[in-house]
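Take a look at the following structure, please.
Of the protein chains in this complex, one is absent; all others appear in place.
Each chain carries a letter (A, B and C) given by its place in the written order, and its residues are counted from 1.
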Amino acid sequence: MDEGCQQIAEMGRWVIAAGLTSSRFGNISVRLEDGMLITCTGTMLDRLTPSQIVKVGWEPGPKDLQASCEAPVHRAIYQATEARAIIHTHSPCAVALSLLEPVILPEDSEGLAMLGAVPVVGGSFGSNELACEASSALRKARACVARGHGTFATGKDLKEAYTVACMTEHSSHVRYLVEMWRAAHRGLQEQK
Amino acid sequence: MDEGCQQIAEMGRWVIAAGLTSSRFGNISVRLEDGMLITCTGTMLDRLTPSQIVKVGWEPGPKDLQASCEAPVHRAIYQATEARAIIHTHSPCAVALSLLEPVILPEDSEGLAMLGAVPVVGGSFGSNELACEASSALRKARACVARGHGTFATGKDLKEAYTVACMTEHSSHVRYLVEMWRAAHRGLQEQK
Amino acid sequence: MDEGCQQIAEMGRWVIAAGLTSSRFGNISVRLEDGMLITCTGTMLDRLTPSQIVKVGWEPGPKDLQASCEAPVHRAIYQATEARAIIHTHSPCAVALSLLEPVILPEDSEGLAMLGAVPVVGGSFGSNELACEASSALRKARACVARGHGTFATGKDLKEAYTVACMTEHSSHVRYLVEMWRAAHRGLQEQK
Partner (left out) sequence: MDEGCQQIAEMGRWVIAAGLTSSRFGNISVRLEDGMLITCTGTMLDRLTPSQIVKVGWEPGPKDLQASCEAPVHRAIYQATEARAIIHTHSPCAVALSLLEPVILPEDSEGLAMLGAVPVVGGSFGSNELACEASSALRKARACVARGHGTFATGKDLKEAYTVACMTEHSSHVRYLVEMWRAAHRGLQEQK
């Protein structure tokens, strides 16, 4: 468990350094045999201490009060999928696209090959609806975006989840830039 | 007071690392029983030394000359609200939106839940008008944006004010991206 | 070879600090007399250890399995050009423009003088098609962009390749901002 805590704390620094989310938002977990390690509520991702990471079981329990309010969503994802690590970020381009389109379609070649269509799911943060929709979507996708909220990226370990989180924002950023350019030029052509 | 200075200096580094403002702009204060600690004028937020943080009382006094020129605004906010810490930043998306709309309406779920509508207030920097409008707006809001100028974020402590400052810029960023996309696509549809 | 590894590791930190790519994407190589040193597959560019940099020869061999999957593209570039160092990044503005235009035309004065027209080439990552198109394009250009994928920047040493990589993204960024503004204002004029 100590090693897991250190890996989560290090990943928190990576996630913030990569600009994926503000340090006060987002959460990280890893699967254990009998539950998960997850960041506590109210922490700053790039300044995690071991006491700010808590172990919770597969059933909701008293420790859930310390855990991130997204703990029910992480738990549902682990129970529905093979994921061994989850990173949740409030990445701006993914959040913006989730409010605009029913699914995020990467146009860059890595996003196309490694993510495919990224599902957008509903439900307010920490809710059963979000837990249900996100865990269902992640059976067939490595990442999903909660509408207007943020990315849930999964992987066989923290590094893979990090790669998926970076890729989701990169693909969203490129998609946004490309579609805005096309819309501006389509408008010009149709005026003619 | 030494502890307050250290907390302000640390917060200055956080604010710059988060990209909320240029290091030469912005100011930070915390409430004391008989006044406030506030950053001095002309400082760099990520390189604050204890001598660059000054205590001023509830009434304007000679120490105001050393303090940030926004000191009258901070003072008015403490007198009108329960805030115990204030962070002021020149965050670009919030500033841009403040020039475009009478109020900033978050569309992301955290902004909606934790900020609600962010008031835009008038008055030039350090002015009585700004002090009056900002302190009045912050009776019912955690953050406001001075038009064309920057964000005033409040909290029960520095960490909460930081969270509010981050959220205001994140919500403004997402709002800008979303509205620009919608305007571009609305234009295309209406051409048809 | 040890010196080459250290230079690549240091360049990895520069590339990430400059925001040219996510740390999990991109790769770097330098020419040797009888092959090249190249970053291994699955590495993080800002945390390279010597064991994550491998020497491969001019002919494909078993060590290619450890190397970045772009190794065939780097090899083809060294064989077709005088380049002594190559940096490959997934820089967002260059990737977006590569999906929109057949060639990236800088408008800033440095891009015009030092890059000229930046060719966009086809082929999926690591493919023979990409190796062929990129190496051919780089006979007459210092950088090219693989469509929807990323920049290949070359130089007489790592520092020059880094300059070219930075300039390609800067020129792409400026070009994107300028063209979006023009399209918006052209649309307004034509409505009149």
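Definition applied: contacts are C-beta pairs under 8 Å (C-beta built on N, C-alpha and C of every residue); 3 or more make two chains touch, one makes a residue touch a chain.
The model shown is predicted, which means the values in this text are computed figures rather than measured ones.
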Quiz item: Where does the absent chain touch, in terms of which shown chains it meets?
Solution: B, C
Quiz item: Looking at the whole complex, which of C:Phe25, C:Tyr78, C:Phe125 or C:Tyr162 touches the chain that is not displayed?
Solution: C:Tyr162
Practice problem: List the residues of subunit C that touch the chain left out of this view. | Solution: 14, 17-19, 107-110, 112-113, 159, 162-163, 166-167, 170, 173-174, 177-178, 180-182, 184-185, 187-188, 191-192
Quiz item: Which residue numbers on subunit B touch the omitted chain?
Solution: 22-25, 90, 92-93, 95-96, 99-100, 124-125, 146-149, 176, 179-180, 183-184, 186-187, 190-191
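One rule holds for everything that comes next: only the chains that are shown with their structure count from here on.
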Quiz item: Both subunit A and subunit C are touched by which chains?
Solution: none
Practice problem: Quick one: point me to the chain whose Cα centre is farthest from that of subunit B. | Solution: C
Quiz item: Which chain, with its centre taken as the mean C-alpha position, is closest to the global C-alpha centre?
Solution: A
Practice problem: Pick same or different for copies subunit A and subunit B, depending on whether their interface residues overlap by over half. | Solution: different
Exercise. Just give me the whole-number Å value for how far the CA centre of subunit B lies from that of subunit C.
Key: 40
Quiz item: What are the residues of subunit B that contact at least two other chains?
Solution: 187
